[in-house]
Each structure stands twice: as C-alpha cells, then as structure tokens.
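Missing here: one protein chain of the complex. Every other protein chain is in place.
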Amino acid sequence: MDYSQFGAMLPELIILGLFLVVFLLDTFTKDGSAKRFLTPVTTVLFGLAAVAIWLIPSCGTEVFGGMYVDSAACKAIKAILCIGVFIVLLQSSEWVESDEVAIRKGEFYELLFVTLFGMFLMISARHFLLFVIGLESASLPLAAMVAFNKKHYQSHEAAFKYIITAVFSSAVLLVGLSFVYALSGGSLYFDDIRAAIAGSEMSGLLVVALAFVIAGIGFKLSLVPFHLWTADVYQGAPTAITSYLSVISKGSAAFAFFVIFVQAFGTVYSGLWEWMMYAVIILTITIGNLFAIRQKNMKRFMAFSSISQAGYIMLGVMTESALGLGSMMYYIFVYVVSNLAVFGVISAIENKTGKVGMDDYDGLHKSNPWLSFAMTLAMFSLAGIPPFAGFFSKFLIFTSVTASGSMPLYMLVLVALINTIISLYYYLLVVKAIWINPGEAKVEAFRSAFTERLALWLCVGGIVFFGLVPCIYDYCVNTAALL
Amino acid sequence: MDITLPILILAIPFLMFLILGIGGVKMSRKLAGVLGILGMGSVMTLSYVVALTYFFSGDAAFIVDGVRQQLQVFDVTWLAFTDRLVVNIGFLLDPISAMMLVVITTISFMVHLYSWGYMEHEPGFQRYYAFLSLFSFSMLGLVVATNIFQMYIFWELVGVSSYLLIGFFYKLPSAVSASKKAFIVTRFADLFMLIGILVLSWYVSQTPADGPLGGASAFNFMMLNSQPTNVLASTLGATFMGGSVLTWAMILIFVGGMGKSAMMPLHIWLPDAMEGPTPVSALIHAATMVVAGVYLVARFFPLYCIVPDSLTFITVVGAITAFYAAVVACAQIDIKRVLAFSTISQIAFMMVSLGCAYNEPVEGVHYSGLGYMASMFHLFTHAMFKALLFLGAGALIHAVHSNNYTSMGGLRKYMPITHWTFLIGCLAIAGIPPFSGFFSKDEMLAAMFSRHWFWGAWMTMVAGLTAFYMFRLYYLIFWWEENPEYKNGHKPHDAPWQMSLPLIILAAVSCVAGFIPFGELVTFNGEPYHIHIEAPVAATSITVAVLAIALATVMYRKKNSMPEKMKNIWPGLWTAANRRFYWDEMYQWVTHTVIFGCICRGIAWFDRHIIDGTMDGLAAVTQFCSVKIKGMQSGSVQTYVAWYLLGAILLGAITWICIL
Amino acid sequence: MDLNIFWYLVPSVIMFAAGVYGFITRKNMIAMLISLELILNSADLNFVVFNRYLFPGSMEGMIFTLFAIAIAAAETAIAISIIINIYREVGNSDVASVKQMRF
Partner (left out) sequence: MFSNILIWFVIVPVLMMAGLACCGNGNMKAIRGVMVTGSIVLLAMAVWLVVDFLGLRASGVADEMLYAGSWMWYKPLNIHLAVGVDGISVLMILLSAVIVFAGTFASWKINPLPKNFFLWFCLLSTGVFGFFISIDMFTMFMFYEVALIPMYLLIGVWGTGRKEYSAMKLTLMLMGGSAFLMLGLLGIYWHSAPEGGQLTWNILEISHNNSIDAGWQNLLFCFTFVGFGVLGAMFPFHTWSPDGHACAPTAVSMLHAGVLMKLGGYGCFRIAIFLLPSAAQELAWIFIVLTGISIVYGAFSACVQTDLKYINAYSSVSHCGMVLFAILMLNKTAMTGGILQMLSHGLMTALFFALIGMIYGRTHTRDIRQMGGLMKIMPYLGVCYMIAGFASLGLPGLSGFVAEMTIFFGAFENASLFHRVFVIAATTSIVITAVYILRVVGKLILGPVHDEHHLQLTDASWWERLSTVTLILCLAGIGFFPNWINETIQQSFVPIINALNLAAV
C-alpha cells in the first residue's frame, strides 16, 4: 500500500491532527492551569488550519482506490466550511468558558473535530461505504453535542429526538443503499453505479432506492418531510451547536448530495430523481416558510428558516451543471456567513441574558444598536435583499437553475421566488421587533466578548463584501468545474 | 406689424400677475391698486393702438383691395407633439381679435378702476388685482390665439382665473362651492372640446405633409379656415352614428363653448358665479369670458359652415337657452342673478345669430355675412351695456349691502348717477333706439328672419321678454316702494368717483356704440358689409320692446298687488322659474347621489374590500395554512418518523405511478 | 430445497415492517431502540443476500454489512446514554414524556 496517498487527504489529516492535539491537551492538563488556554489555543490553531486548507492546492488525486477524491471543488467547499467552523468557534468560546460547560470544553472540541472530519470524508467520498462512514461520524457525535447542556432538560429532549431520528434515517438510507447495491452490478463506486444503472432497465426497485436515499440524506439537510426533528433539536441544543448544525452540517450534506445524485444516479432516466427533488424542494421551501411565520423562539424560528434555505440550496442540485454547483457552493458560503451572523447575535444575547424569544428583541436598537445592525443586515441577507450577499446568492442560483430553459424549472423558480416573499415577511418580523416595536428595550445594554464581536464583524464583512465583490463566486464556479 | 406691441399686450398683464401675486404680500393697497390700474391702462392703450392701426391705417398688411387680412404677428413653437401636431403660441390679428382686444381691455380697465373703490376695504386687495391681471392675460391670449390648441390653453387659464375670482371671498362656503361648480362644469365641457380637437387634428394631421393641409401645424386656424373643403375631405368620408366625423368634431368643440358661454344644459354655474365680487361678474361673467364660446364659433366659422348640421345644433341650443334664461330671469329676486340669466339669454342670442349665418348654397357661397357680423356686433355692444349694468348693480349692492331687490326700491332719489346709467343700460338691452343694443339686436333678428321665419319670431319673443324683465328689475330697484330703512339711519348714496366714472363712460359708450360702422370693420370674410336697418324687423322689435316695457311699467312702477296676483294665477310656474326649473337639483342628484354616492363610494368600497381584501386574504390564507399544518410538528418523535416514512414511501410511490 | 433470493428478502421486508411498526407504536424508548435495530438488520440482511445471490464474485456487500453493524452499535450506545439522561430528568423512559418542544 502506498502511504503517500494519504498526503492527498491533507484537510482531513489536519483536522485529525487538531483532534489529537486537543485530545492530548485535554487529557494531560489539569483543570485551572494550562487548560485555561485550551480555548484560545484551539481557536487559533483552527484558524491557522483553515488558512492552510484555503491555501493548499488540490492535487486532484484519488485515494483508497478511488473511494476518496481530492478535487478542487471538494477542497473549496471544505475551505468554505472551515470559515464557518472558525466563526462558530469564536462565537462559542464565551459559552464554552462558562462555568457549566468549561469543565467539558475539551470534549466539545473533540466532538466537533470528529464531526468535521466525518463531513470532510462525506464530501470527498466517491464510494457509498466511505460516504456512510463519513455521514455517521458526522452525525453521531452531534447527538452528544446536542445534549451538551447537561442541566437543561430541553437539551436532552433534543438529543433524544435527534439520535432516534438519525438512526432511523440511517437505517432507511441503508435499506435504500442495499437496493442500490442490488442494481449496481456489485460495486458501490459512484461511477460504477451510474454505468450499471445506465445499462439496466428501469425498475421499481430503483425508484424505491432513490426515494430512500433522498430520505436518508434529506434528513441531514432537513428537507421536508424529513425535517421534523430540526426545529426541536435546534431549539433544545446549545446555541453554538445549533449554529454548527444549521450551517456546517447542512452545507457538507448539500455538497455530498450533489455529488451522489449527479455522479452516481446521473441523468440516466432523466427526470426520475429530478421530479422527486422537484416536489421535495417545493415542499421544503413552502412548509419551512409556513412554519417559520408563527415562531416566537428565535432558535426555533431559525430552524424553520434554515429548512427553507435548504430548499433554495437544493435548487443547485436541479441544475446538474458546474455552474449550478458553483452557485450552490456560493449560496452555502453566503448562507454560512448570514446564518452565523444571526446566531452570533442570538448567542451573544442568550449568553448575557438567557433570552431567546422574539419578543425579547423589542426595541433592541435602543440598547444595542450594533447588534441590531448586524441582525438587520443578516436578516436582509437571508431574505435576499441587495446589496447584501444573500441577494447575489439567490439571484445566481436562480439564474443557473433556469439555464436549461425548461418550463418546469422556470415554474420551480417562480415558486421559490414567491416563497421569498413569505420568507421576507418573517425575516422582517425580526427587523420589526428590533426597530419598530414600541416600548423600552427588554435586553439591557451590554458589551459582548471580543471573540463574539470578531465573529460578528467577520460575518457582517462577508455579508456586505462578498456580494459586491465576485471573487468567491468566481472561485466557486471555477473549482466546481473540477468536481 | 412690429411684434413689440403684441408681445407687450400679453406680457404686461402676466408680469403684473407675477409682481402682484408674489410681491403683493409686502405691498401697500394703494401701490398694488395703482400698479394694477396703470398696468391695465397701458395694455388698453397698446390694444387701442394695435386695433386702430389694424382697422384704420390702411396698411397693405392689413387691408388689400378693401378686404381685411388675417395675419399672424408672431407664432413660435411651444411644444411639438409630432411633425404635424405642433403647438404654437402666437398672436393672430384679424377683425374679430382686434375687436376683442378693444372690448377686453376697455372693460378690464373699467373694472380695475371701479374695483379700486368697490374693493377698497376687502382683505386680499393685492391678490384681487393679481387675479384680475391673470384673467386679462388669459383672455387676451385666448382671443389672439393662432391655433385651436393655444386657444385651449388659454381657455383653461381663463377657467382657472374665473375660479380664483369667483372664490375670492374664500371664507364663504357659498363662494367656494360656486367657484368649484364653475370650474368643474366648464372643465366637463372642455373635456368634449378636447376630444373634438383630438378628432379634428388627427384627421388633418393624417393628410400628406406636402398636401394642401400640410403647410402649417394641424391646429392652425388660418390654415384650417382657409380650406374647409380640404378639411372635410381629410376625414375621408368617415361617419359616426350617421353624422360626418367633422360634424361631430365641430359639435364637440362647440360643447366646450357651451360650457364657457353657459348654454343649456351647462348653464348652471353662471348664476352661482355671482358669488364673486361684482366687478368680477361684470368683467368675466358678462362681458368677456362668457362670450368665449361665441368667439370660438366665430373663429372656426368656416369649418362650421362646411358642416351645416353643427350650425343647426348651435341654433337650437341657443334658441332654447335664450328663452329659458329669459323666463327664469323674470322670476329672480337677486339682482345679480337676473343679470346673470339675462347674460345667458343674450349670449344665446349671439349663438343663434351665428347659427343662422348660413344659407342654402347659392353659387358656392353658403354663408350670410349678416348673422356673423350682427353676432359680433352684439358681442361688442352687449359687453359694454352688460358691464354697465353689472357695475351699476355693484354700486347698488355697495350702497345697500344686499343683493336682493326686496331691500331696495325707490333708490332713484338717493343714487342719481347710478339710476341714470342703469336706465341707459336697460334701454340698450331692451333694444330701444338709439341705444346700441337696438342696432345689434336688430341686425341679429334680421339675420334670423332671413334664415327662417321661426327663428326670427322666436327670438323676437325672447327680445320682448328681455325688455320686460330688465324693466321689471329697473322699476323694482329704483321705483316701487321706498325702503323705509333709508329714512332712518342708513342712507344710500352714489358711489365714489372711481366707481362712478366707469359707469358714466360705459353709459356714454352704450349710447353711441350703435353708430359705429361695424359692418365696415368686422365681417366674416373681411369684406365690408353694408348695414341697413330692415324696417319691418326693426318696427316689430321696437313695438315688442315698447309693449313689454309698458307692461313692466304698469306692473312695477308703483307698489301694487298686480305682480302678486299674476304669480298666483299659476304659482307652480313662478316657483319653477324661480328655482330655475330645477336644473340645479337635477345636477345635484346626479353628482351627489349617482356619481359620488354610487360610483365613487362603490369603487372605493370595492378597492378596500375586494382588491385590498384579496391581498390581505392572501396573507390570511398563508397564516391559516400555517396554523392548519402545525399538527405535523407534534413534538412526538414517533409522529416525526411516521411522516418521514410516509414521505419517503409516497415519494417513491407517486413517482412510480407517474412513470408507469 | 433450493431457496430462491426472495425467501431471504421476505424476512427482510418483514423485519423492516415490524421495526417500523414497533418504532411507531411502542411507548418505551428502549423498545423503540430495539425496533430500530430490526430495521437496521433488515438492511444488513439485504446487503448480504444481494451480495451472495447477485454478485457472488465480490465482497462489497459483506464488508458494508460489517461496517453497518459497527455503526449501529455506536448509534445504540449513544442513544442509550441519552435515554439514561432523560430517565434521570423525568424518571421514566416513556416516549410520551419527551414532547415538550413542538409546533
């Protein structure tokens, strides 16, 4: 065996290395002494790692006989996710250092890095075995993370719902994969599956297989109707975990989804899984929006918002083109910074006051104008309002969907566009609470921690800057061509 | 002709308007009054110079072989809709516009002067003079218009100045609503005029640019009037509901004139317009603006002639209006209203006369110069004596502080100047020689008789009614029974010189104006027309007038019970006439109940509840759906999984069904 | 008797259906977990059977099954630990008691 091929897995190795460093530090330092530095050291190290992942070139080689591919697009999405994780780390540092959690902070980082490692595998996998391993190592530790607030009942309820649904969905996925296996000609490589399906006749088994695979991965993406765990888990989990779940986990799954459905299932029986996704996307966007308009808890609200955002991300899958993948990656990037900006504000306020209700935001601008601005920009970006990045990401993804010129896709975009109106409504509800609702501020003025402010600045910078400056989009589209 | 004077004639009043309107707030009353009067005086002088030059200089530009010429002193592009539809602002000099310059500036100057006394104590004196200047500007612009669109522009401006002046006492609700009514009614009429212009100019503009009608803008009067047959030809024989399109266009344009000239059924605004200051009534609602309709028909007369149906329409409208207004005038109490209805009736006279200025074609000529000339003549004389009467009425109102003759009576002793001038006015309007009204009315009746005996007879009857109601008014004011209040305390007296002087001047003019050789000056085709009194017509009309005056004398000279008895013979008639045959009530019903109550409220309701309701409904439906589906998120993980599995299976099953 | 592939798939389907039924109807969290195992095992069975019957030349299905079993074990472990946590909080393992967050 040629061990040099591990060199192509540099991102994973870096994360693994980080994991080891944290693990060793955590294990061999005593409470109260060197452990104090765990958080800053980890954050800084991860920052360096993220820079490294951005900078290292992708060599385009295959590992493990082609089960793992190190392509430009994979590296790009990993790099984008790394930014997100870095922001999450910054935002969570305050919470991690709180009395209740501080004692277990090493575990938090370890679990986080393991899941990230799993997601990276999932992104690069070109064989279902590696994919499943990645998927599971990305989702199982998350259950432990969701339950991290030991003293909060809601955290446990969320974790229970999460793990039970996760196991169920992986069971469904496995059943679906077993059917795929039956049709695959004995190999679970994506390329082989495509070749085998192309050569065989249309069968009911394939339909069921596809439906189950969509359901299995749709769970991670919280597509409707596989989304019902989302709201409860987002609400119950610690905010840092919620933000991690909502952006990183979702972003990686979306990319993997694209790879699987384009590479493994291709366009053999054109329209088969596309029609399924057509329905799922419409349901996702619409139902997510319909639920979101009633929510009063900010985290739960963001859960439904992220469900409908997932629908928009999935529009990229419908294109099955490099342009679409590039737009989708860009959308993920924008979604990461916008969503994290929102969670940054939510967690800052929650850490100081413990308030997460939308009512608690009434008159926020009077006490915390900067947080209010950040929140407003983030909401506008999520709603797709120019000149913020969200507008560009939406516009570009819609443009790439309509590229084929088929009327159903136009109609899909129309539905999505009409849904943006509903989504605008509920995003504006938050803006309204902050700026318009009368009365004195319910949250007193405070100055948040440096790390939180840094994270927010990064997010706001991303929101304002990376729409007007097209470099990220160019990067995404260029790399997407090399899947 | 040098363009300086014409430009100044238009520019001075406009500048006066700006100066008085913007700077008036900071000016003293005296300064504003002097400025206004001087301004108007200079415009009058300039106009006289222009008119006299035009009529009497004998310059080749104005008269060639005894035929008076039309000329555009200047004509500059203001707005070019298309290559053919170009709006110019210019100055057209021809007999009627020259005559109108004289009429407008004279009356306007008199009113300026008169107002100095009449309005002395009113707040907003400066504003008043500004508005008067604006009106004079608009009216002058209207009469010198070189094209129908310029006329329309100034037509609208005249309308708004009238609105501003009627509503001058803006704190009185009645003045405000009268001004509103005047504006809206005339605007309604202008709408038809606009449509008429649209139709006419469209057809003309469709002709080739190098064709006979291609020489000038499709709005141009001189071009249109010089070749009516080509204009008719340009419609390519198009018809609408049986009439030729040109007929319709001309009738529509005339409807605009009906509005301004208060012809039935658009007359309802004029009596109410008497809410304005009395000098304004004299200027606008007697002498100048209300004859704009007559002027319009005269201006477009060649085109009206080519489609005689439109002239018939004008005649019929005029005849009905004349009679109606005369009857109503017999039963009014407010002296200004009597004068207002008398104005309506007299303008209708002019209309009928114009309508009758058409004969069956004889050797290609199918107009009769008499009706046209007589109409213009009457316009001129009527302006003078009606202004006189209004100003006289103003002096009376100034003296007794009431508009109603019931609080007058026996005033001849207290106000001799007013009395005598008023009497001259009444004699003139009644058509008693040698006052001016006789001559012009006689010519008009002659023209009507020459068209058809019916029109002549009908209008002679109206002339009789005119004499009757005017003398009824005269006697009730100056004779009848003296108001006892004059004895104790408040003693009416003649007005100050600023007011009396115009009365005297106008009375003098009314006495002599009939001897102006009008036929030499103002005719349809520029050729002189020799006036001769047609003895039978003159005799009839004088007889009728004298009889009517005699009847009025019997009934109203001394206080007696005869009027009361007459009224009680047929009380319904008197009430109906007094209430103007319920036209106002009818309009009130249509506008308030039908248009406001049903249409406007209906639409507003529809908008709020149906259209807006749909939009709100969309939001409500979304909300409703949101609530309805919330059971999906029941909190029980088993339900979640059930949905999950159901979703997956349905997804597969439906796809399967679809592809099978 | 020569068993045809369907004789193996039928139990797999039954296991799947039983697992789903159990999962949805059991009140106890542990019972739900057991039902889940049934579903997972049905998938594993599928893999093995398909490998054995359809592609006897390769071992991918078998290996996949091994991994799947390991993953299932890990999942169960985490699930059990969370259930214990909940038991500590609410004093029972009734699934009906964890529906505080909803709508």
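We call the chains A, B and C, going by the order they appear; numbering starts again at 1 in every chain.
In the analysis below, contacts are C-beta pairs under 8 Å (C-beta built on N, C-alpha and C of every residue); 3 or more make two chains touch, one makes a residue touch a chain.
Please read all numbers here as calculations on a predicted model, not as lab measurements.
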{"item": "Where the missing chain makes contact, among the chains that are shown", "value": "A, B"}
{"item": "Residue among A:Phe19, A:Phe86 or A:Phe398 that touches the chain left out of view", "value": "A:Phe398"}
{"item": "Among B:Phe62, B:Phe91, B:Phe125 or B:Phe183, residue touching the chain not depicted", "value": "B:Phe183"}
{"item": "Footprint left on chain A by the chain that the document does not show", "value": "323, 326, 365, 380, 385-387, 391-392, 395-396, 398-400, 402-403, 405, 410, 413-414, 417-418, 420-421, 424-425, 428, 431-432, 435-436, 470, 473-474, 477"}
{"item": "Contacts of chain B with the absent chain, listed as residue ranges", "value": "25, 77-82, 85, 149, 153-154, 156-157, 160, 163, 167, 170-173, 176-177, 179-180, 183-184, 187-188, 190-191, 194-195, 198-199, 201-202, 595-596, 599-601, 603-604, 607, 611-612, 614-616, 619"}
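What we mean here is this: only the chains that are shown with their structure count from here on.
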{"item": "Contact graph of the chains (line, ring, star, complete, other)", "value": "complete"}
{"item": "Between the pairs A-C and B-C, the one where more C-beta pairs touch", "value": "A-C"}
{"item": "Chain A-chain B separation of Cα centroids, rounded to whole Å", "value": "77"}
{"item": "For chain B, residues that touch 2 or more chains besides their own", "value": "630, 633, 635, 637, 641, 645"}
{"item": "Residue list for chain A, restricted to those that touch at least two other chains", "value": "160-161, 164, 168, 172, 231-232, 294"}
{"item": "In the complex, chain A residues that touch chain C", "value": "128-129, 132-133, 136, 140, 143-144, 147, 150, 153-154, 156-161, 163-164, 166-168, 170-172, 174-175, 177-179, 181-182, 185-188, 231-232, 235-236, 294, 300"}
{"item": "In the complex, chain B residues that touch chain C", "value": "630, 633-638, 641-642, 645"}
{"item": "Complex contacts: residues of chain C adjacent to chain A", "value": "16, 19, 23, 29, 32-33, 36, 39-40, 42-44, 46-47, 50-51, 54-55, 57-58, 60-61, 63-64, 67-68, 71-72, 74-76, 78-79, 81-83, 85-86, 89-90, 98, 100-103"}
